[in-house]
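Quick one: the structure is below, and I'll ask about it shortly.
With one protein chain held back, the other chains of the complex are shown just where they sit.
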Amino acid sequence: MSAEPGSTWKETPLIFERSRPGRRAGRPPRPDLPVPDLPDSLRRSRAPRLPELAESEIVRHFTALADRTFGVDTGFYPLGSCTMKHNPRVHERAAALPGFRDLHPHTEDEDAQGALELMWHLQGILAEVAGLPAVTLQPAAGSQGELTGLMLMRAYFADRGEDRDTIITADTAHGTNPASVTMAGYSLEKVGTDTRGNLDLDDLRGKVNARTAGLMLTNPSTLGLFDEGIEQVARIFHDAGALLYYDGANLNAVVGLSRPGDMGFDIVHYNLHKTFSQPHGGGGPGGGPVAVRDTIEPFLPAPTVVRNGDTFRLNHDRPKSIGRVRGFAGPFGVFVRSYAYMRAYGPALREMSEVAVLNANYLLARLRDAYDLPYDRHCMHEFVLSARNLKREYGITALDVAKRLMDYGIHPPTVYFPLVVPEALMIEPTETEPKERLDDFVDAMHAIAREAAETPELLKEAPHGRPVRRLDEVRAAKQPILRYLFDEHPAVVA
Amino acid sequence: MSAEPGSTWKETPLIFERSRPGRRAGRPPRPDLPVPDLPDSLRRSRAPRLPELAESEIVRHFTALADRTFGVDTGFYPLGSCTMKHNPRVHERAAALPGFRDLHPHTEDEDAQGALELMWHLQGILAEVAGLPAVTLQPAAGSQGELTGLMLMRAYFADRGEDRDTIITADTAHGTNPASVTMAGYSLEKVGTDTRGNLDLDDLRGKVNARTAGLMLTNPSTLGLFDEGIEQVARIFHDAGALLYYDGANLNAVVGLSRPGDMGFDIVHYNLHKTFSQPHGGGGPGGGPVAVRDTIEPFLPAPTVVRNGDTFRLNHDRPKSIGRVRGFAGPFGVFVRSYAYMRAYGPALREMSEVAVLNANYLLARLRDAYDLPYDRHCMHEFVLSARNLKREYGITALDVAKRLMDYGIHPPTVYFPLVVPEALMIEPTETEPKERLDDFVDAMHAIAREAAETPELLKEAPHGRPVRRLDEVRAAKQPILRYLFDEHPAVVA
Amino acid sequence: MGYLSLTDADRAEMLAAIGVSSVDELFEQIPPGVRFQRELDVPPALGEAELMRHLEELAAKNVHTQAELSFVGAGIYDHYVPAVADVVLSRGEFLTAYTPYQPEMSQGTLQAIFEYQTVICELTGMDVSNASGYDGTTVAADACFVAKHVTDRHKVVLAETLNPQVRQVVKTYAPGFGFAVVEVPHRNGVTDPDELARASTDAAAVFFQQPNFLGCLEDAPALAAAANEAGALSVAHVDLMSLGVLEAPGAYGCAIALGEGQAAGNWPSYGGPHYGFFAARSEYVRRMPGRIVGETVDADGKRGFVLTLQTREQHIRREKATSNMTTNQTLLALAGLATLSWLGPEGLREVGETCLALAEYTRERVPLEPAFEAGCFKEIAFRTPTPTRDVIRRAREHGVNPGYALGRDYQGMDDVLLVAVTEKKSVEDIDRLASVLEEVCA
Partner (left out) sequence: MGYLSLTDADRAEMLAAIGVSSVDELFEQIPPGVRFQRELDVPPALGEAELMRHLEELAAKNVHTQAELSFVGAGIYDHYVPAVADVVLSRGEFLTAYTPYQPEMSQGTLQAIFEYQTVICELTGMDVSNASGYDGTTVAADACFVAKHVTDRHKVVLAETLNPQVRQVVKTYAPGFGFAVVEVPHRNGVTDPDELARASTDAAAVFFQQPNFLGCLEDAPALAAAANEAGALSVAHVDLMSLGVLEAPGAYGCAIALGEGQAAGNWPSYGGPHYGFFAARSEYVRRMPGRIVGETVDADGKRGFVLTLQTREQHIRREKATSNMTTNQTLLALAGLATLSWLGPEGLREVGETCLALAEYTRERVPLEPAFEAGCFKEIAFRTPTPTRDVIRRAREHGVNPGYALGRDYQGMDDVLLVAVTEKKSVEDIDRLASVLEEVCA
């Protein structure tokens, strides 16, 4: 029931608040058989308070929640570093084919030839794109790809009897890189960024030594800039006997244009949900395959997909493998979608990246006068602006700009990352946006810059057209309410 | 792009206004073959101006349009006479099974046994529900069922060498009844309604004679009242050698409780999209099967589904048949859904109708004090209120009430029908609504009655929470714009 | 059971509010004599899991178009249905809304129908389209009803090359309209314009199909002219998927263009639900059957869409209405809109060119005599050395369903096989068809 009739955003109670004792939707089969007793110690003592609703109300509930969710289907979503491109609907149709959707992962290889063939082709395309020969599809996401990559380094050096304990990352690195370093049991060393946005080579030379296991780098960097010194960087590490790890989150910039393997990277992860359009699903699923050089291939997780003649099989017999990092052979449904995306382009995957870069540079060119540009270069598939000019002059922050964009029907860019740029607005349009959507965004960003001068309070109080406005995150963290508490639940505020 | 940033309803341009020359989504296969020439007189001379969009924009367009559409999934939809019940999602899954969805209608019977078996069971359940032995599934909707029924009457009397030219309908009849009468080549006679809402028997006796082919009646009537004199009515027609046709639009009130065949009806149509939950799809599709007595069976459209032993087939050999009224054997996808709905209830279909009637009477009991009740009786599955009290006292019409309900997140009831009730509000909750939704509606209707007294202008200007408000229908009819006119299209107003 | 959700507590409260002690009391208005006393004799209730399994078992008994290489068309075609059509069909709001009687609640449906009407007008070259009819057969009956009032004549002429089911439905409706039905036989697969002209005298409407049911391209402009000269309404039954390459009926002077929309965006689904499209020249707009959406403005001057010209319709005009239709096929028509928008002008032309090319390739590769000389679009008829039904049966033993036996509908054509191709067929598919026919006809 609407709080104030006429307001377009109706209140959406929690599904538990929509429940009524005795309501139900699903009626599982109940064969005419006795139900054996369980020992008291194992029998459920208190029924779980699951929702109790009719099916019609369940459908309405999720329909209402979906209406309060903004996706790529809703509009422009230039969330930097996340590559929010169009998700073709044919991917959902394909992943739902019974031969894929209902295939049990313990199926014998000879009965899963279609699935294995798809994965084998996917490995091949990924290898060609990275310029590295061997691929594991197992990691569940980019972060796990990173961790897998670091485990591979450990195994590689252990196998060579070398003892190296440090991983170097850029100060522009995504938080997952240092976090992965710790989880892999390595210690972390940071290097700075020079004035052109490249790795600071002098700083680097001073830090690479015999203890150095390797580098983790995103290229193009999180600034959206291709590292112009990448060849020297690679030489420095390889000369020190260390390895280079490529964080593939920004691969969408260089497919068919420059290959990590050719840049000198030894280990690469891909984010299938970014570059190859697995729908992001409100947070996931994803896919984080890893490609490596021959020298590292023996250590890849088991199983891998291999081909003999016309048949394909899972190879579990990998004596030097680091082991498995996830269940089964990876998130197969994601593979179906990403393989479909690749096949829709073929060799024109190169054009995919060209357009991603063209779109980003067009936005950059049209916005550079209204916002600060920390590194004045052509960008790759994304770029980082700073709202510090608005902050200096009108007290308007990157967050205010982000919130106001919502009123224009546009999802905000990534804000306050990378950390090296104050008031950062990290903008990634992707290749699937038509020019009109880019122009809408330019118009909105210019209008907001004007509003910052003329009606700053409008921005401070934004958004005005969303169901809620400026949530109290401090309160959320200070007095955490992390689940519905039923009778003890605090009354709905206001 | 939003007109006023902050407004929740974004403008949604026509798909043609989103087009750009040279854009495209679909790329059909192009075999490497020469394309034969066509004679100039047959070759397309001017390309059709179909939309030109990227797939991402097509998806966004229809997503935006869906957001501007209110369905049963969105909320309570008590549209009288339309039986807007929940549409179980499993129906969509079932209808999409390749064995159903991809089945070509010219498939030989032996290769369509599953489909034919389903249709045969459906016929059987429909026959049992109507209390009549023979069923055709062919008619595409209730209206076509009506027309089919009248054609059957014509064939029946012609076969008996009788010449009858008049069909009698009630003054409460739905518009499709008189319209069908004309299309069937009959002339129309109307009978009145008595003070209890039953057919006026005296009026009726005076009108039934040797020219009378039959009666078309909805029972319960469009007033939601069961005709208490139905037995006398049947006798009057049968004594005159005439037939009775049952408009099944209100069947949801009586399934398993009273059967049209037992009431004396000779021909019955069902609205599968109403009683048996085929989603209404913004206007359709529907299904309008017809059941008849043995005496009329020979005239049913061909083909019908027949069973011999364990096999099923389409019977085209029906010498006395009126012929076919639609392509193939009917809207099969609709049959899958309605059969699924029936199987979800089994004999409890009776409970379905009981709850539909209980829900309606609950609403009636709770609303009778705030609105006029023209016929003071228990109702069946729906009931008709009148806003004439609000009109008299505050100048508030049924339309104002309807528009204001939108602001409460509820779809308005049917208004200004049936014609015999001034300022009619025709309310049908259906059996799938939980009590909370009924109570929401009661609260809203009471609030609106109060608002009528206190803030009538709020109602006159309603709705306030929808993308548009009070459209100019006169202008639409006087200066019809029935298609997009491209360059000549009138500029978007305001 | 089923989808009911009242709890015992709900029931008790509700009965109390009503002031009755049991639900039965509510049914006392039903005369005892017509109350149904026993339990319904219907199959038992199934939970969702059991229900799906039951339906899967039924579906598995059908041999669908993916289960063999099929060249059956004859009115229903397996053109590719793009995934964007699923977006429309799977959106709960489109799926579960009804006719947009309350425009403020249904701007999405209304705008989409307005867009659909525009697409149909563009393809057919007509001025106005309705929101859909039931299917490709009933729209023909609708056209007869229009012609009856426009011309005051009592005869309808049908080319024999018009889809047999369409002709059957027109014949079923004709008595109610007081129409006599005249059929004009084909000459070597096509309709002779002079013969049609002679038959058209005093006709209210004249129907022909392009491409026709035998797969042949008619001299449509000449047929339309013949009808027009006789003062009859010329009605073209056309295939939307052909109109990227074939001339629009509006361009050669037809009064009405209509047909079966399935090929554009609907699955075969054993015959339905699909949509029939109906478009006409503007002079007939006030006689149009069914729903029509128009553009207007709201109280604030904003553009909006409404059902319009409703004075044509049954709920207002009752016995004087132009049609008795209310529920139509909107959802299927919107799937058509999505599909045609996805194809765009380029894509639709390419589909047409691919059909033309594959049909020609079929003519070359299949080791049988074409039954007719006329050109074709996506269907082509061949003579079989043995009865066509036998050829089909034997070919299917090799996993290929070679087409439709025209003998089902036309006397003297027991040895004629109608082969349909769409853009989904590959050169290899046709090679396989050819070799199987080679084998079974040798």
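Labels A, B and C are assigned to the chains in the order they are written; within every chain, residues are numbered from 1.
Just so it is clear, a residue touches a chain if its C-beta (ideal position, glycine included) is under 8 Å from a C-beta of that chain, and two chains touch if they have at least 3 such contacts.
Given the structure is predicted, the values throughout are model-derived calculations rather than measurements.
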Return the single residue from A:210, A:306 or A:481 that touches the missing chain.
A:481
Option from A:225, A:242, A:268 or A:398 whose C-beta touches the chain left out:
A:225
Could you list which residues of chain B touch the chain missing from the display?
20-24, 26-29, 53-57, 59, 63, 88-93
Touching the missing chain, which residues of chain C?
48-49, 52-53, 56, 66, 80, 82-83, 87, 90, 92, 423-424
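Simple rule for what comes next: only the chains that are shown with their structure count from here on.
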Let me have the rounded angstrom distance from the C-alpha centre of chain A over to the C-alpha centre of chain C, please.
45
Distance from chain C to chain B - Cα centre to Cα centre, in angstrom:
19
When the C-alpha atoms of chain A and chain B are each averaged to a single point, how far apart are the two points in Å?
47
Among all residues of chain A, those touching at least two other chains are 20, 23, 53-57, 59, 63, 88-89
Please output the residue numbers of chain C that touch at least 2 other chains, ranges allowed.
3-5, 10, 48, 82, 84, 87, 92-93
